[in-house]
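Every protein chain but one is kept in place in this view of the complex.
Our next item is chain A:
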Amino acid sequence: MRFRAKIVDLACLNHFSRIINTIAKLAKTCILRLTVCKLYFILSDKVANGGASMWCELSQGNFFDEFQMEGVAAEHNEIYLELVPENLSRALKTAQNAKAVKIKLTNKHCPCLSVAVELPSLSSSSRIVTHDIPVGVIPRRMWNDFREPSVPDFDVSIYLPALKTMKSVVERMKNLSNLIVIEANLSGEMNLKIETDLVAVTTHFKDLGNPPWASEDGCESNTQDRDLESMAEACIDIKKLLQLLAGQQVNPTKALCNIVHKRIVHFILLHEEVSLQYFIPAIA
């Protein structure tokens, strides 16, 4: 089982760092799945995570100049690692003007992801900083726990408002309540509501637009028959929502959410080279 990768382009490095920073805000520990073409950051919906789960997918070709991996076996050419993304984020933080960054899977005192940053210096040789991030190798028999979640059978799908705006609204609401209700309809309207004994606050967003979803079997999706004005809602933990919004450092190309009435909210954030899905279950 081997993994070696190298980034030399500063823009790619910056972009990759930003993605890792976002992941670090969403999960304390997560799974990194490496395949020949892609990297995945996965958080499964265990109770320890508060039921929230995450699936982030990026194409390695968009970031790495060199990328070689050999999985556990020929027919299972993948590697699953458990790591603390905050460590990776910290390792990359001071690499912003690096000449090159190499990442390797090594086994020093335990399996580690070794990040070697080559920094420019005034002397004849560059400075090398290495960070050994301890990782846990996930055995093959547990890989099934980390399959890609399917898009739920949602009631409403709607584009999100500007994330910055949404974040500042939710930030203020967090001071008043632990739970927030997201509701939306197929007419492009979304409301964020909180309600406590003393106060109820609602923020209304209009004209957001609803993304068109084609159903797999060619029929119209089941939202076709739905009343356009009727709201689907879910009451979720406000902190989880804020973690998602606060972690976004760059505006995504597309941001939308799918609401299954009183069950779950599924957020999809798409950038050019990376897609992030985050599921927050509704609290009864």
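One rule holds for everything that comes next: contacts are C-beta pairs under 8 Å (C-beta built on N, C-alpha and C of every residue); 3 or more make two chains touch, one makes a residue touch a chain; residues count from 1.
By our rule, contacts and distances are computed from a predicted model.
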_Suppose you had to identify the omitted chain by its UniProt name; would it be "Protein YIPF", "U3 small nucleolar RNA-associated protein 4 homolog", "Kv channel-interacting protein 4" or "Cell cycle checkpoint control protein"?_
"Cell cycle checkpoint control protein"
*Which of A:87, A:157 or A:210 contacts the chain that the document leaves out*: A:87
*asked:* From the list A:8, A:129 or A:270, pick the residue that touches the absent chain.
replied: A:129
*Out of A:140, A:172 or A:254, point to the residue that touches the absent chain in the complete complex.*
A:140
*asked:* Even though one chain is hidden, which residues of chain A still touch it in the full complex?
replied: 1-2, 29, 72, 82-84, 87, 90-91, 94, 104-112, 114, 116, 121-125, 127-140
